[in-house]
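I have placed the structure first, in the form of structure tokens, so that the comments after it can refer back to it.
What you see is the complex with one protein chain gone and the rest in place.
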Amino acid sequence: MRERFITHFDPFVIPFLVGMAFVLGYCLVAMVRVIAELPKADRKRFLGSLFTPKYIWMNVRDIFLNCLIHVKLWKRNKVLGFMHSSIAFGWFMIIVLGHLEVMLFVPERIRLFYYPIFFNYFVAETEQTIQGSLLMFLMDFFLLLILSGIAIAIIKRFASRIVGMRRTTRLSLLDRVGLYSLWAIFPLRLLAESFTAHISGGSFLTIPTNWVFRQFLGNDLYALPTWWAYSVALCVFMCVLPFTRYMHIPAEMLLIPMRNAGIRIRHPRKGFATLEVYSCPGCGVCIDACPMTVRKANCKDCTVYLNRQLRRGNERRIEEIADKCLLCGKCTAVCQVGAQGPELRVAQRERRKYALSPSYAGINVRPMARAVAAGAGGESGGVLYFAGCMTHLTPSIRRATASLLDKAGVRWQMMDPDGGLCCGRPLMMAGRTEQARELIAKNLEIIRASGCDTLLLSCPICYRIFKEEYPLDGIRVVHHSVFFQELIAAGQLSIQRDGEAKFVWHDPCELGRGCGIYEQPRQALAAAGELVEAGRHHAESICCGGSLGSLTLSFDQRRPMVRNALDNLTVADPSEIVTGCPLCLSTFVRDADRPVRDIAEVLDSRC
Amino acid sequence: MVNRTPVIAVIGAGIAGLEAARQLAALGYEPVLIEKAPVAGGHVAEWNRLFPDMTPASEVIRPLLEQTSGIRTCLDTEIASINRLKDGFNLVLSDGSSLICQAVLFATGFHLFDASKKEEYGYGIYDRVITNRDLEQWFNTRHDPRVDHPKAVGFVHCVGSRDIKAGNAQCSKVCCITAIKQAIEIKEEFPDAEVYCFYMDLRLFGKKYEDFYIKAQRDYGIHFIRGRVSEVGEAIDGRVVVKAEDTLSGKPVRVTLDLLVLMAGIVCNPDAQHYAREIGATVDEDGFLKSRNNLAAITESSRPGVFFAGACTGAKTVPETLAEARSAALAIHQYLSKRG
Partner (left out) sequence: MDFGFKLSPSSAVNLDTVDRRRYDRLVQLEPDALTCIGCGSCSATCTAAPWSGMSVRKVILGLQRGRDDEVDAMLSRCMLCGKCTMVCPRGINTRHLILTLCRLDKNGEAVR
């Protein structure tokens, strides 16, 4: 290899340099801002993590697997996975190989920023070497990979169903500019490299293309303009990048280390929240996944649009989207960058101003505390069962739970036999965190007075907040489905199997995605009869539609969601739908065409 | 072809179907009664006594059955499909036979709301929670372990009525007066029992209903509480604890009861909706069948040759149903006469 030009420069690299300088400058400023906006403790934690070997390894691994290979997307949809990873990983490899070429052939030019990108323009092949051919071959191979990805992207844009997506996002104008420039970059690179392939050398892709063009063009006059076009396409893409969804590429590289360090959303619009918003690739996977989008309703209220509106600062729409969501967490479960739609929405709700704020300080819980203390009879240990507001409306659950506890010979008492205080989770979902804290303090007083060692919940809404927010050191918080599964496993409850029964388990959002409990209820149910799965289950189960997470959805708007969730549950034609949440139960009972029962009822009837 | 007697298919052999068939036969037509259940008589046959005169239900049913004994009645029979013909209808019955008729009369009646759908009331869960129909059964048979010398009895009005979530926003019309009737009967049976009626609004529109209400208060000491029961819990001794708001005093009330009777409301028979769609008649927003005109042509559908009688178009009392059945018979007579 030898260099073709003494100056090592051609004006056509200027657009690329401008674009690169702009995008790097922008990202640097944005990164500093995001880090500066973090609360002090979070910032310390994050920066500390960057120098801890464990985190460094995690960060490198996650960035490689998520940003380049798109592992999560592969698992979800092979075509989309191939499309994204071919472009991301291919591009990454082309940059790396470009640098290798420069280092191998003209090591003194490695400091020139543009050299590895436009290497083929600046050099002429003098002799063929093994390394050279291999690099050329790899360059062509990865370019072909990218081009195949781009081809799928074009098909997806015009016929999303072919790649398995029913709905994709509608693009804004700048997004379109970004998209078309991205599409243009690689075909232009192919053309540019092909035009100079007889000088710089090439491989299986560029050499034949070069030959074809030379047959009817006959001269090199087209080479320089094509290199110009390639550079301009890069420039356009990089200049619009910060204002398009492609901002997710740099943002995600910061998001991953931050999330690994355990940083959470503390402010609705600053710091980590901003980063989350910019990390959204706008792919629209959340639209199909969202339980609200049944019958094409509410498509514009999915997380991808929340992120877009947050970038635009459209307050009216932000409020609308933030308040409508069921907070079921499915968008997070399917999102390839793990965008925390529910948390982001709750943060927006927290920001709201009220003329009137409730206070529970005046509530005297001493009589309730005395009652549970008396119920314990001075003994410590035992189970304290908190039915919670919703279970009081589903007496069947309360009754079955009590019956099972008695059958297992567990020493237990009820925390709220005549109704108690709310657990605080509904307030938290509504963004009234301070008020929730007051309720937590009140409930703690009662729980502590009981001297129990286990707090039993039959409502996943309660379960989640008791587990996440209550400082209950030494007291085990357990959902009844898990507790009964353990009692069955320990032989304290013996379940008669019903040969006829065919159960399907509905994963309540707060229990499954919220707390990661999927298997114990299934194991318990399998003891009582045959267990079948819903169409979508585990982390991808569909919210019943009754969730307290949504503030604004009306009863009529929820009904199609309920029916859709029921259709999903009955694909394997179970004889009974079983759930572990009083709210899911009440919601399903109204519309189901077959019995719906709580897991406690099922177990109690077979015990 | 000789001029044959026109055949009219009457779907449902409750009081509406029986009365209409009787009238049609008297007018010289050939009605055919098609009934899903193994016996004729419908809901009224299951009832013990009827408001407001405490008339035994059998006094209504028996003459109807006697006078329709000569009419072809297909019991235990469902309709597999309905096809429209050029000048009539072809009904394929579940026994495989087919019935060619010139007109179809829907006397499909109503369904009692499934009270177990209202989870919070504990029907099917608590032993002491029954429905209005269960109580009538007990009056008939005196056999139900759930009714055991109750000292305190509650009636919950509007279970599945005026309830958008339960899918029935309409008032079921007859439950208020039925609750009063049953409360009086309970009081007659168990004079020492305290009886409470939890109502949202009392709708006592019919002849003698108001007297009945006054009698319940004055002569039987039945307590009326304006408030919908929101929760039913269970006391340690197995009795049920009912929570409601006494909206007149604005105070929450709770009472422990030995027996709670849910006044399940009237919803449209889902079979009727299915048949109506098949035959091309319209189902109204409330789930009941839609008349051509709610004032002047309540017994006629928007499709020629298809007629309605009784509770298939909305909740009705016994006299209203009977009157409508006769009116439907006349409407059919006019329709067939006009066609010649």
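Order of writing sets the labels: A and B. Residues in every chain begin at 1.
In the analysis below, a contact is a pair of C-beta atoms (placed from the backbone, for glycine too) under 8 Å apart; a residue touches a chain by one contact, two chains touch by 3 or more.
No experiment lies behind these values; they were computed from the predicted model shown.
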| query | Can you list the shown chains that the absent chain is in touch with? | reply | A, B
| remark: Across B:Ala25, B:Val104, B:Val129 or B:Cys158, the one contacting the chain not displayed is B:Cys158
| request: Pick out which of A:Ala297, A:Ile363, A:Ala489 or A:Val571 touches the chain that's been left out of the picture. | output: A:Ile363
| Sole residue of A:Ala151, A:Leu171 or A:Leu548 that reaches the chain not shown, by the stated touch rule | A:Leu548
| request: Could you tell which one of B:Arg22, B:His43, B:Lys243 or B:Arg292 touches the chain left off the display? | output: B:Lys243
| For subunit A, which residues lie in contact with the unshown chain of the complex? | 323, 352-360, 362-363, 389-390, 392-393, 419-422, 424, 426-427, 430, 432, 435, 439, 548, 551-556, 583, 586
| task | Using the touch rule from the top, list residues of subunit B that touch the missing partner. | result | 120, 158, 162-166, 200-201, 226-231, 243-247, 250, 252-253
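Going forward, only the chains that are shown with their structure count from here on.
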| field | Centre distance in Å when subunit A and subunit B are each reduced to the mean of their C-alpha atoms | value | 52
| Residue ranges of subunit A in contact with subunit B within the complex | 392-396, 399, 555, 585-586, 589-590
| message | Show me the residue ranges of subunit B that touch subunit A in the complex, using the header's touch definition. | response | 117, 119-120, 122, 125-126, 164-167, 231-234
